[in-house]
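All protein chains but one are shown in place.
And then chain A:
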Amino acid sequence: MHTYNPISALLVFFSIGALLYFLFRPSKGWYWILKNQLTSNEKTIIEDVLKQLYHFENSNNKVDMKTLVHMLSFSNKKIVDAINIMTVNNLIYFESDILKLTEKGREYALRIVRVHRLWERYLAEKTGFHKIEWHDRAESMEHRLNHDEVEELSRHLGHPKFDPHGDPIPTKTGKMAQVKGVELPLLQVGAMGRITHIEDEPEVIYKQILAENIHIGSLIKVVENNVTRIVFLSEGEEFKLAPIVAANLTVAPLEKEILVEDNVTRLSSLTENETAKIIGISRESRGESRRRLLDLGFVKGAQVSIDLVNPLGEPNAYLIKGTSIALRNDQAAKILIKKD
C-alpha cells in the first residue's frame, strides 16, 4: 500500500462518481442520449413528422420544411431523407412549399395519435407515474406498439373514448368523439361550465395548471375575465389564471335546464365539527385509488365528518359509515361534498 494516500483515493472515488452521474443522470445522461440516438430510426422520424402535420392541419396551420425542421429534434439530413421516403410511399405531397397529408398519410397519423392517447390513458389508470410524465412516456411508446398490441391495450382499457386530458381517442376505424366546449377565456363573466379538456403542451403551462390543482370534470363559474387575468370558482375554491394559461383549458358551457348542485366543495376543506354529504368522486381520481375510495364507503349520499386532526397537518381521519379512515389531502381534494 505504498502508493496509498487518502486524497488520491478520494479523488478517484469522486471522479468515478461524477462519471457515473454524467452517464446515467435522468434524461440528460450520455448513456440515455446515445441510446436514443441509436434507436431513433427512420420509422420514428416518419411517424413524428406525420403526427406534427396532422396536428397542424387540424388547427388549420400550414407547414413548410423550415418549420418542420424547427419543430423536430432530429438532424436536417435525417428529416429530409424521411420526407423523401414519405413522398415516394404516397404518405405526403407538396403543394408548392407546403407539406400536406395524403389520405393514406392521414390514416397513419391517426393511428399514431390513437396509440399515444391510449397509452396516456393506460399510464393514468394502471400505473403510478406522475401526470407530468405521461406525455413523454407516451411519446416514446407510440412508436413501439404494433397493431395487435394496440387492440389488446384498447380492449384492456375498455375501449375508452377520451384520454386523461380530455382529448378524444380515435377508434380502430378512425372515428373520434368531439370535445365539447370552448377555451376558457371566451366565457363571459357569470357563465358556468364543466372543464372537458386540459391541454398538456407546452409543458411550462401544463405545470402551472397542475400546480393550481385544477381537476378535469369540475364545474366552474367565471367571476372575472379581462386581459390580465381570469378568475373562476370551482368546488369551493377560487382560481386565478393568466389568459395564456386559461386558454389551455376547454370548458363546456352548461345548458340552462341542467340542475346544478351548488355549494359543492372538496372534502379537504371540511373542518372539525362540520358534517357533510358526499356528492361524488372527481374524475381526477382514477383506477385503483378510485375503487379503493368506493370500497371504503366514500359513495354518493354518505355522511362524513372529521374524526381526528393530524398533528402534522395530514392525513386527517374522516368518520365514514362508523369507521375512521385517514386520507391524505390530495385524495380528500378529489372527493366532492356538500356541507350540511
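In this text, a contact is a pair of C-beta atoms (placed from the backbone, for glycine too) under 8 Å apart; a residue touches a chain by one contact, two chains touch by 3 or more; residues count from 1.
Just so we're on the same page, contacts and distances are computed from a predicted model.
Asks: Would you mind picking the UniProt name of the chain not drawn here, from "Putative mRNA 3-end processing factor", "Ferrous iron transporter B", "Polysulphide reductase, NrfD" or "Thioredoxin 1"?
Replies: Its UniProt record gives the name "Ferrous iron transporter B".
Asks: Give the residue, chosen from A:K62, A:R144, A:K161 or A:R229, that touches the chain omitted from the document.
Replies: A:K161
Asks: Give me the chain A residues in contact with the hidden chain, please.
Replies: 1, 4, 6-7, 9-10, 13, 26, 126-130, 133, 158-162, 171, 175, 177, 280-281, 283, 287-290, 292-294, 296-297, 299-302, 307-315, 317, 319, 321-328, 331
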